[in-house]
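All protein chains but one are shown in place.
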Amino acid sequence: MMPSLDLTLTAQQQKFREDLRQWLASSGLESWRAEMARKKTLEERFAHSLTWQKNVFEGGWAGVAWPKEYGGRGATLMEQAIFLEEMARAQAPPLANVIGIGLVGPTIIACGTEEQKKRFLPGILSGNEIWCQGFSEPGAGSDLAALTTSARRDGDYFVVNGHKVWTSFGWVADWNAMLVRTDAEAAKHKGLTYLLIDMKSPGVKVRPLRQMTGESEFTEVFFDDVRVPAANVLGDVNDGWRVAISTLMHERNTLGASLHITFARQFRQLVERGRTVMKNGKPALEDPVIRQKLAQCYAEIEIFRLTQMRALTRVDKSGVPGPEGSILKMFWSEYNQRFQQVASELLGPYAQLTEECPDAPDGGQWAYGFLRTRGNTIEAGTSEIQRNIVAQFVLGLPKSY
Amino acid sequence: MMPSLDLTLTAQQQKFREDLRQWLASSGLESWRAEMARKKTLEERFAHSLTWQKNVFEGGWAGVAWPKEYGGRGATLMEQAIFLEEMARAQAPPLANVIGIGLVGPTIIACGTEEQKKRFLPGILSGNEIWCQGFSEPGAGSDLAALTTSARRDGDYFVVNGHKVWTSFGWVADWNAMLVRTDAEAAKHKGLTYLLIDMKSPGVKVRPLRQMTGESEFTEVFFDDVRVPAANVLGDVNDGWRVAISTLMHERNTLGASLHITFARQFRQLVERGRTVMKNGKPALEDPVIRQKLAQCYAEIEIFRLTQMRALTRVDKSGVPGPEGSILKMFWSEYNQRFQQVASELLGPYAQLTEECPDAPDGGQWAYGFLRTRGNTIEAGTSEIQRNIVAQFVLGLPKSY
Amino acid sequence: MRFELSDTQQLLKSSARKFLQKECPMAEVRRIMETPAPYDANLWRQMAEQGWTGILFAEDYGGMGLGMVETAAMMEEMGRALLPGPFLATVPMAGVLLDTAGNEELKKIYLSRIGSGESRAAVAVQEEDAAWGWQQVQLSASGGGDALRLHGSKRFVQDAGVADFLLVVARGGRGLTLALVERAAEGLSVQPMAGIDLTRRLYSVQCNATPAVLVATGEAAERALERMSLLANAALVAEMLGGMQRVLEISVEYAKTRKQFGKPIGQFQAIQHKCADMVLMVEALRSAAYYAAYAIDHGLEEAQAAVSTAKSYASEAYREVGNHGIQIHGGMGFTWESDLHLYYRRAKASEILLGDAAWHREQIARLVLD
Partner (left out) sequence: MRFELSDTQQLLKSSARKFLQKECPMAEVRRIMETPAPYDANLWRQMAEQGWTGILFAEDYGGMGLGMVETAAMMEEMGRALLPGPFLATVPMAGVLLDTAGNEELKKIYLSRIGSGESRAAVAVQEEDAAWGWQQVQLSASGGGDALRLHGSKRFVQDAGVADFLLVVARGGRGLTLALVERAAEGLSVQPMAGIDLTRRLYSVQCNATPAVLVATGEAAERALERMSLLANAALVAEMLGGMQRVLEISVEYAKTRKQFGKPIGQFQAIQHKCADMVLMVEALRSAAYYAAYAIDHGLEEAQAAVSTAKSYASEAYREVGNHGIQIHGGMGFTWESDLHLYYRRAKASEILLGDAAWHREQIARLVLD
């Protein structure tokens, strides 16, 4: 047989995974996980995941694919994917500085000066400096380039005024990686600059943004004459769009890396429920209609996992994520919504019970998930925008907007 | 109880239906139907439905809602709907001159001169003059107003040159109700004229257009310096768009009038099949997945029937069909495709057998229907166009194209 | 043949809309839903004064004696306003059960209390297995006459927390038993079951040798439950229709005003065609919902199939219209501040209530296939 496509790990990758598993086994993961389960509020959960991140950092496992000189492990992108999968499989708490590690850090590595890398990267990995990202605005969602938050040059400073929305971790972040308008006269994509802003600067105000689930994962951030040193520009002035696109591609590509493991776990959890929940006088798992729907979910999780592997192969070769990330984003976000509906049909009336109800299956996660997944096709680029991207940049169709 | 919405027939409507039923009973319908079933080719079927039409005409039942003075019955639109339903219920052969009766006639009644009405309407009803309609062109489908078939004024004549496609009955028609361009300089909707063309005029050439089912329901018609008397303009010169829109509204509204009866009959036919076709070792009707899908079809047929009744109520009051017809068109065309797929799942491998195969259920109509219904969301305005119409003219959203 | 509301019915409907716009705007809905048991006594009193709570019942019991079509028209407006509180539980559920199965004395007392607005009520059917229907009921009834006692528990009882009395489906010596329990009866415990719909709540109900009044047994009880299932579902789908209509309106309005890429987003076909699909679903359900009501009023044989047609369609369409509405709004649709999620929560609860889509499709299958 000819050498074929090969889905096994190389010796080096296996070694990497072995090392990680050993470290996880020695890290007292069980109690980290148990402790996490006890944390109820956003704040408590964040605090816990921050101590966990410090622990991971000290173990040398933060920033797996980042250069060693900035505190990373210097591993390959493939190893980074293995890291994300293993952490998900072990149900380790999330790293607190998720925006910093997943989005801002890679962007600084790609576009930052040597000084910026030295200044910011170690703090991201250690968790000493928490990051958020300021892109969306009330008037600039899908049309991100229409943003109006302005940064006016004033000597060695920029003076920032404006209003950002949907900022995750805004309430706790030390730094904000922002997209701002530095040239109001230029074509709308050409007057933007990527600016790193200290959230403790005078004139920054943060307000929680309550979402339909009742939680406030996100915030609104207001900027009133906030002075930012010009040295905090990432890339060039008025070249922010290019920098941001690189971030967005990373977002779409890393967001999904370990999701299939989460999906598989939720699937198994639902299947377990199906053994006891009754449907037409029999366990739901024996209901032929439910069986068809569950099998379809299984198939879609598998396909998502495999398509992810193909994308990873591509990124591993080319070094940069491409527009194909949009296909994955469409797939997983819409799958997850379909899955929640299947869960709701399987669970019947129990599906609607929320965490306050002692009878709620799995602590109310199904009612929560039903609502929360509605955001999946909106956050990180709506399904409509992803389809535009696929049509335009994968298929070469003319721009539709 | 207050006077409520009322789905029963008025005494007059009941009388109308009674009269029709009596006439049908006395018309030897059984043998007409049996004879129709024996006709295999398009030509044979047309010839038979033409003799049937003559019979209906002589019975006084052609052009139910047309004015009496032109050979119609002068009945209401509601009675016309009853007529269509009853004919469908009785499985009467179709009237041969369906384009003439359903589309051209009403347009002549609405927009024609007294002379035109006298000249053309009786021939439509009697079937002495068969009509087709020439709207679509190779370059003008959804964008109908982009048509380029030209009519150049030359004294008392127009000289027509161009190429029409998707012309039903083009191969047998005596007359063609055409939309042609009379002013190439005007904005594209404003230079069109509705012209009645004698298909026996020199320069008219007809070619069958074979569709994916293998049949040739449609034709292409070519016009090479065809001279048409100026008296054959319907409405005003350069006012053809308004005239055509009225036709299209009629098309969407009458096309579906009796369809729910056909749908219900096909549904019952499939249910009968489900008693004997086996699925997982049991009759398909006992398969829970199939049961769900059939019940959904039943529900959709009912909803279509009822929505049709609501539309009829509206048309009956206002006298003109509105853009809501597009909702019905979307509904039935997409329902019919879903239904064919359900049929295919129920029938399993037998679904794919065509009429040449003695084992094909119901003479191969399921394999045929699966292919033929693909045209439903294209013919008489694609689903995309219908959605544009609903968005623009029902909801008042801005034009998207 | 005229498939539209009469002028009088239309008048009834539009005055209900005006009333609800004034007395129960979304700010008021949000206020009420934050209370422990979402229901407003003052609003209820006003509704009763206008006869809403007696809409379906004879004048003898303080009712208006109208039909299901009128009730559907009113429910559509309540659904549009997202009216919180126990109207569905009290009138088309408990009221209809009493009206169908109660003797003259029970009706004089309890149905009149519903009609006058004095009492709210609830119906307890489902148990731990959560199945809709009464074939598997296990809660038991013992004794008889004044000694009738109930033992067992119920779940998913809509609005039991604000009910003054409950109608409980039990199993006793004479088979299926329908019993009435006063809220204050001893041994009765009512606990909230926190659910996704914030404007209408679910409860579990425990009966520990709880004294009850017999309403009906056996076939009479069954017939009454069947009738309730019919009318309550017809009322529910009309209410769902109103909610869908409102979500459509909010979304189209947003699509006309929200701009991205220099245009109203409603100019993009991706958004526009979603709106067109929403209209299709709303109009389809309008046909199904009013026909179901009509079929009930006219005692048509098709009534049951018509109700299940409407409820199976509504269960999926309301949710789907909600999905489209949120998606059209983008991030804004995902906020607490937007009203869309309140409708969406109601859509999910209504999807499940009184039999979900699959359950009603199976009813259709039994009627038209077997």
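Here are some notes:
Letters A, B and C mark the chains as written, and numbering starts fresh at 1 in each.
By our rule, a residue touches a chain if its C-beta (ideal position, glycine included) is under 8 Å from a C-beta of that chain, and two chains touch if they have at least 3 such contacts.
A quick note: this is a predicted structure, and the numbers were derived from the prediction, not measured.
Shown chains touched by the undisplayed chain in the intact complex: A, B, C.
Of the options A:46, A:222 or A:331, the residue whose C-beta touches the omitted chain is A:331. Touch with the chain omitted from the figure is made, among A:225, A:302 or A:356, by A:302.
For chain A, the list of residues touching the undisplayed chain reads 1-10, 13, 78, 271, 274, 285, 288, 291-292, 294-296, 298-299, 302-303, 306-307, 309-310, 312-314, 316, 324, 327, 330-331, 384, 386-388, 390-392, 394-401. The missing chain lies against chain B, touching residues 136, 139-143, 146, 165-166, 209-212, 214, 277-278, 280-281, 289, 337, 341, 344-345, 348-357, 359-360, 364, 367, 370-371, 374-375, 377-379, 382-384, 387, 400-401.
For chain C, the list of residues touching the undisplayed chain reads 268-270, 273.
Just so we're on the same page, only the chains that are shown with their structure count from here on.
Comparing chain pairs B-C and A-C, the larger number of C-beta contacts belongs to B-C. Chain A and chain B, compared by their mean Cα positions, are separated by 53 Å. In chain A, the residues that reach two or more other chains under the touch definition are 289. The multi-chain contact residues of chain C, meaning those touching 2 or more other chains, are 263, 268-269, 358, 362.
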